[in-house]
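Since the structure comes first, as structure tokens, the remarks are kept for the end.
A single protein chain has been removed from this complex, and every other one stays in its place.
Let's turn to subunit A:
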Amino acid sequence: MQLEAQNIALKKAKEDKKAGKNQYVVFNIAQEEYGVEISYTREIIKSPQITRVPNSAQHIIGVINLRGIIVPVVNLHDRLDISEDNLNFAEDEERIITIEINDLTLGLRVDYIEGIVWLDENKITDPPESSDGPRRDFLKGVCPRNENHLLILLDLEKTLMYGGVNFAD
């Protein structure tokens, strides 16, 4: 029975994908809502002890032990140039989203997780011009979540690209 239910859900996901719908993991950083495509994400974990890596790039917080694999964790505040004023630092809500991208496993540290939503790809638009928002070149676009606020969608390949690591290849 359970299998059947799963199959139905899978089928639905496929149909939705055809209809231009995709699932996004929504999280919060500095009181803003962000979303990343669920296909990149592997799991959401409570932040374990992060070991700082000296001499690494500014946005690398450090590395964690994910079941025996060393996984770098990225600080999205730094990467997106978000001011730290609005950081919501409740340690017990802080999470790491592990993502897999071009054979690399990385962790994204976020303030807290909101949930998973279905978004209509057709409704995603270019981010509005504004001076104080996150870096525009890392964004895939924005999507209206409800009447009064927008969900900011990250282009993960661009966000995580730096130095010698270029996912566009």
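By definition in this document, contacts are C-beta pairs under 8 Å (C-beta built on N, C-alpha and C of every residue); 3 or more make two chains touch, one makes a residue touch a chain; residues count from 1.
Basically, contacts and distances are computed from a predicted model.
Enquirer: Choose one: "Raffinose/stachyose/melibiose transport system permease protein", "Ubiquinone/menaquinone biosynthesis C-methyltransferase UbiE", "Septum site-determining protein MinD" or "Chemotaxis protein CheA". The correct choice is the protein name in UniProt for the chain not shown.
Expert: Per the UniProt record, the undisplayed chain of the complex is "Chemotaxis protein CheA".
Enquirer: Any idea which of A:Gln31, A:Thr51 or A:Thr125 touches the chain not displayed?
Expert: Checking the options A:Gln31, A:Thr51 or A:Thr125, the one contacting the hidden chain is A:Thr51.
Enquirer: Just the residue numbers, please: which parts of subunit A touch the chain that's not shown?
Expert: Against the missing chain, subunit A presents residues 48-49, 51-56, 60, 62-65, 68-72, 103-106, 160, 163-165.
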